[in-house]
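Here is the structure we will look at, set down as structure tokens.
The complex appears here minus one protein chain, its other protein chains still in place.
Naming follows writing order (A and B), and every chain is counted from residue 1.
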Amino acid sequence: MLTSQLDHATRSDTDAQLESGGGHIVELPGESDWREARDAIAGAVQVDIRFPKFNDGRGFTLAAHLRERAGFKGHLRAVGALIPDQAQFLKRVGFDAVAPDRTDLAADWARAEARFSVVYQPALRGPLAVPAKRIESGADLAVLNARYSEADALDILRDAVTRTWRGRIALMSSFGAEAAVSLHLLARVDPSTPVLFLDTGRLFAQTEQYQRELTDKLGLTHIRILQPNTSEVSREDADGKLWSRDSDACCAMRKVQPLDGVIGDYDALITGRKRFHGGERMKLPVVERVNGTMRVNPLARWSAEEVQAYFRRYDLPRHPLTDMGYASIGCWTCTAPAHNDDVRSGRWVGQDKSECGIHRPLPVAAE
Amino acid sequence: MKTLTANRLTDGRVIYRTADGQWTTQLDEAQRLSPEEAAELLPVAEAEFGIAVGPYIIDLDEAGPAGQKWRRESIRLAGPTTGTTHVLGAA
Partner (left out) sequence: MYHYDEHDTTLVRERIEEFRDQIERRMDGRLSEAEFKPLRLMNGVYLQLHAYMLRVAIPYGSLRSEQMRVLAHLARTYDRGYGHFTTRQNIQYNWPALTDIPAMLEDLAAVEMHAIQTSGNCIRNVTADPFAGAARDELEDSRPWAEIIRQWSSLHPEFTFLPRKFKIAVNGAGEDRAGIRVHDIGLQIVQNAQGQVGFEVWVGGGQGRTPRLARKLKDFLEPQDLLSYLTAALRVYNAHGRRDNLYKARIKILVDALGIDGYAAEVAEEWSYIRDGELKLPAGEIARIRSFFSRPSISDPAPLPEAGPAAFRAWLDTNIRPHQIDGLSSAVISLKPIGGTPGDATAEQMDLIADMTERYGFGEVRVTPDQNLVLPHVRHEDLFPVWSALREAGLATANAGLASDIVACPGLDYCNLANARSIPVAQAISETLDAEGLAQAAGEVTIKISGCINACGHHHVAHIGVLGVDKRGEEFYQINLGGAFGEDAAIGEIVGKGLAADDVPPAIARILRAYLDFRDEDERFIDTLRRLGSDAFKEAIYADLAA
């Protein structure tokens, strides 16, 4: 709390008390350069910044500099011709106390200090800034999901790629069984959008072949192939059997970490996930946040039938393994044909595992 | 000849100082002052924080505002001249 030290007698008592502990008090004019002030305040228990006029705002920036850049941790007090309307500003830039010239306005100071419950700027003290509050409460996701609630996949993609995250968005694709749909939609919007392709080193040869074929056919011009760190692979998986010993560790090394290495280049990633995939995906929102990055799932609401209809309508090539019963295709080590209507039932068969980890943790806000 | 003028705190309207220390919106009710009297009265008016904002001294003659600021003070007295273009040359 900002304590108003309004009574001059009290003020000198407080000062004496502070100094009796061995420290000293330094007064700086508000116009001081913070670098020079840094030396002057070394060892001070309290720094007073003097405001020659209430509307000479240099003291605000000086205080911010002493706190943020000079690392001053001691007691910081504003003195001079200050007015109550400045109470919250003083507090937020780092002052602990104020000793205004006019000493009969304690009630006004107290009221002013409680005036605003909402602030837009991050600051040292005071309420959390509005942008951070919005992210914390998922307000951004709520607005975007509401906006996309009636939109079809192409409109969502067009908005995401050309407006909302323009230049800061990529599509993640496994080039698996259903991948042609989102890739084709993306090519209709902008074929130069980056496509992230996780080449785990354990992919089916058919997947690699399909990736080249689709890329060529759809005219995609920016495929970004992500591969695991070779030295880590030789260290952790010398025998190539890590997948059988610890599939989570294998996924982490071959998928999660390579993706983490580039994720900072984007504000949002588009995925082809759909609710009908089941499991955790049954509640998939169109827009979610995963570890701070937005995920856009334009096909979330699509059914298996719609996926198939889209393949037929645009005569899209199929992944060569789909004819052999594979409905969801990952690494050859951990993928089998699906054994029922559950399209992902062929992934990590026999394990209590349905996701590799690139889409975790669970969404922070539902649609 | 001088008088004191200001704007009224509550609504900003143009006001003039009267002989009995009140303020009026009517220039003809304003106290006519010598330069010395006006200079003496100004700090008194300035000290009355609750009614008049920014009191200052203006020149008057029989017809109304005079001196170098006659046009400004005439506009304060009578209102904007916009909407009529013939007043342009009224000097």
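Definition applied: a residue touches a chain if its C-beta (ideal position, glycine included) is under 8 Å from a C-beta of that chain, and two chains touch if they have at least 3 such contacts.
As the structure is a prediction and not an experimental result, all values here were calculated from the model.
Contact with the omitted chain, checked across A:45, A:135 or A:304, is made by A:135. In the full complex, chain A contacts the hidden chain through residues 33-34, 54-58, 60-62, 64-65, 68-69, 83, 85-86, 88-90, 92-93, 105, 108, 111-112, 115-123, 126, 129-135, 139-141, 143-144, 147, 159, 163-168, 192, 267-268, 289, 293-294. Seen across the whole complex, the unshown chain contacts chain B at 7, 9-14, 49-50, 53-54, 67-72, 75-76, 79-85, 87-89, 91.
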